[in-house]
Structures are given as C-alpha cells and as structure tokens.
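First up is the structure itself, then whatever we jot down about it.
Apart from one protein chain that is not included, each protein chain of the complex appears where it belongs.
Coming up: chain A.
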C-alpha cells in the first residue's frame, strides 16, 4: 500500500509507515485503491495547514507541493502534535541541501547490469559525425574548465582558429561561452554552432576577434557567402540585454552574416506559463472553458515557437543554404532547446534510445544547462527565480514530434515520462549540478548511478514497437497550433477522471501481434522441418522433396 518513498534508511521508513497508518482510514475513505509513490526529490514545498484550533475534517495537516504538477494533502489528527515531527523529517530529507545532507543519489546503492555513464563519450560522438576533419578540430583547451567553466572539457572549433583566438573570443561572449560546433551535416558540411550573446553593451562595443572568428566559421564551407545567426530571443529582449552588457551581432560589425530573432521568451515567462497550466489541471481540471483556459496559459504557443525555431535551424542546415549560429543570452536554455531539437530533426541517430540519451547528455548536460538551478534539486527555496521548466518544454516538443511521426522514434512515451520523473527524483546523478566542471569535482559518475543504467538495462519497456529505422530522413513537424496538443498523459496524469491506459494498449496489442506472428512462423518452420525430414526419406515420399518444398514455402 501507500508509503512516501523513503529509500533513506530503516528508521525513517518506519516513520513513514506510521505516518501512513495514522491517516490510512481517511485515504481509504476517499479511495481504497489510492497508491502513492512520491520520491522526496519531487517535493518543492511543504506547508502546514490549519492550526490546533482548526475545525472541520481535513483542515489540519500538511500540504505538499510537488514539481511534477500535483499537490498532496495529508490530513492529520490534531492530538499529540504528530505533525511537527513529520514536518521536520520531511523537510530535512526533501531539502537535504539546507541541512548539509547529501542528495539521495549519493546514497542510492542500486545496481544495474548496464553502466549508463558509458553511454556518452564525446570523442566517439564527434567521430560518428565525421569529426575532426579538414575544417574542424577537437580542442582540449577547456580541459580544466579554464576557458569556460560551464562548457565541457572537449570542444570542436574551426581548424583555422588558434587556441589564442579562442581565448580572445571568450572575452567577448557572455560567460565565455564561445561559438563551438554542435553538429555537422554529413553531406553538405554545413554546421550548427552554439554560443552565448556577444558582450556588445550600451556603447555598441565591437571585437575584431569575435567578428573574424564567425567569418572563419562561415569559411569552413566554401559555397556559403552568409552565415545565419539565430538569436532565440524576441528582438526587444535582445536590445534590452544591451543595458546589462549583452546584445546581438549587428550588421555593420558582422559583415557576412544575417541575423534572425526567434521570439522565444525567457525562463520567467515559461515558468509562469507552466504555473497557469497547473492551475487549470490540478487539483481540479478546468471544465467549462477548457480550450480558452488552455489558450490563456500560452504553453502551446511557447511550444510552437520553440519548434518553429528549431525547424528553421534544421531547414537552413539541411538545405545547405548556410551554417547556423544559435544563441540566446547565456546559451544554456533556449539555445539548448533549439540545437537539440534541430539535431533530432536532422539526424535519425538521435531518435534511437541511446542516440537520444547522447543528445541529452551532450547538448544539455555537458553544455551546462543549469539543471540544479532550474529544478532546485534538494533545495528548499521553492520560489527561486532561477527555476524554470525549460527541459520539460524540450521533452514536450519531442513528444509532439513523436505524435506526428509515430514510426520515427525508437522510444515511447513512457521513456519521456521516465526521464521527466527522474529529472526531479534525485535517485540518479544524471541531472545533478549545473555543469560538467561541478560534476567532475563532485565525482558524480563514480558516486552515483546514471539514469541511463535504469533505462538501458530494461530497454524493452521503453521501446516504440512501431519504430522503423531510417537513415538520412529529416523530420519537419507541423508546428501549427492546430497540430499541437496538450500532453494530457503527462500534465493531467494525476487526475483519476482522465482516462489513461498504461501501458499504452495500442503498443501492447501490437507487441502481442508481433509475438503471435513469430510464434506462427516458428511453428511453421518446425512443421517444415518435420516435413522435410519425412520427405528426405525416399520410402515415405513418392513425390520427392523438390516438388513439395516450394509449395510449402510460397506462403512467405
């Protein structure tokens, strides 16, 4: 039955059993089949509700806000101040950082027969892309994270740019996040390059090295006379960023470039939008004006803008029109969304289970998407302005694509939901910390288990049976509002009134059919074998094997 998942040691589990027992009657009254499985990492906020003098049922207890679109409310009895102890223990273990305790991933001793930490090896991934080549080299200039502390150790840069050039460019890019290669087109050799905004500032500063560097990137491909820069932000925001020292590449400074703004809003807008989504789906689903309420959250509109931006990036590159530079302000939120989604559209490798893991590992984890700050792992400051559902939004975009191309992805919906569940759970080390340098320092790969260990040791569960492997097909999803849907199975999964069949009945039935077919084929082969054995015996068969076998085999 129900117990808040402790996984924290026996004494605590006993506490939880008691906690559970003390209100089992009440839960049982509501619904005898109620089952809770809440990793403590999912908890965003714990509040006491009611006081010693509160009257009425369910007025006294704990209210727990979760990061995964639900709230839990535990009604307790007022006698004996049972709540205080519970509140303290919960707070302590749900927010270990505030109590100088380790995050649960460091205590987790689960064992899997696959080591997920070996999934991503940057050298191998770049080699798969055909790198290094004549125009692009691998540099270890950031080996000790001295060039840029939020970038990975290994970077791919233009062959013609020296390490000194890179250092000079770094001074002109926000947080030293210089333009580096994310992906190269296997045929036309155009590239996707990512970076942060240039430090133009109010005075319109210029930097010859940065300008030259972008031109060197352009020249890695002879046919191209313009380099396309996609600034993910709305143009007003890009201009406003000049006030804080940032900005964008102006025409007069960067000659052979063209700049487009993609109108994607910042982390604060996305956080507020998701908050509105939660308001209309939890605890009660807005019913009477569902569609217009959904519209007023703007969530699908943001999804549309992110997808539209990624489609533009992918189209530029796949058509060979030009190489593309993508940045936003710091280049770790919107930029990661755009590069990874464009890569998913362009490169079928990333649509396999391992390919997708590599994509997340590369574009998000290694390039310093600030998971710790955006999610707030183990941190009690639920109102922290740094929190934002940027990665969730990316996964939502992937889900939208998988809906539109049901045979293109090796993974299923459960795979995406599992990734999101463990984005918060703190059971694995995969999403901990803000950047690679921090993870190195904390020896995350040695001290924690990777989420990919869980997934790769049980891959069948996460496979899409309709998957058809295709090479070199570019997927352009339709990013029109008509074709986007709210991901009901994720956002509204806690609502018992929304019909949800897990596992997906279509997938399951398809697997059954596959198994049935295999079984028939096997039985048929056995029969054929038995037949041919008899047929080989000349005394048993007057007609001889050559006449019989083709008859049996024509059915394939």
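Keep this in mind: a residue touches a chain if its C-beta (ideal position, glycine included) is under 8 Å from a C-beta of that chain, and two chains touch if they have at least 3 such contacts; residues count from 1.
The rule we apply is simple: contacts and distances are computed from a predicted model.
K.L.:
Which protein name, taken from UniProt, belongs to the chain you can't see among "Importin subunit alpha", "Eukaryotic translation initiation factor 3 subunit E", "Vacuolar protein sorting-associated protein 33A" or "Myotubularin-related protein 9-like isoform X3"?
P.N.:
Looking only at the record, the undisplayed chain corresponds to "Myotubularin-related protein 9-like isoform X3".
K.L.:
Give the residue, chosen from A:109, A:187 or A:287, that touches the chain omitted from the document.
P.N.:
That would be A:287, which touches the missing chain.
K.L.:
Using the touch definition from the top, which of A:55, A:111, A:222 or A:482 touches the missing chain?
P.N.:
A:482
K.L.:
For chain A, which residues reach the chain that was dropped from this view?
P.N.:
With respect to the unshown chain, the touching residues of chain A are 281, 285, 287, 289-292, 294-295, 300-301, 404-407, 466, 468, 478, 480-483, 485-486, 488, 492, 497-499, 505-506, 509-510, 513-514, 516-517, 520-521, 523-524, 527-528, 530-531, 534-535, 540-541, 548, 551-552, 555-556.
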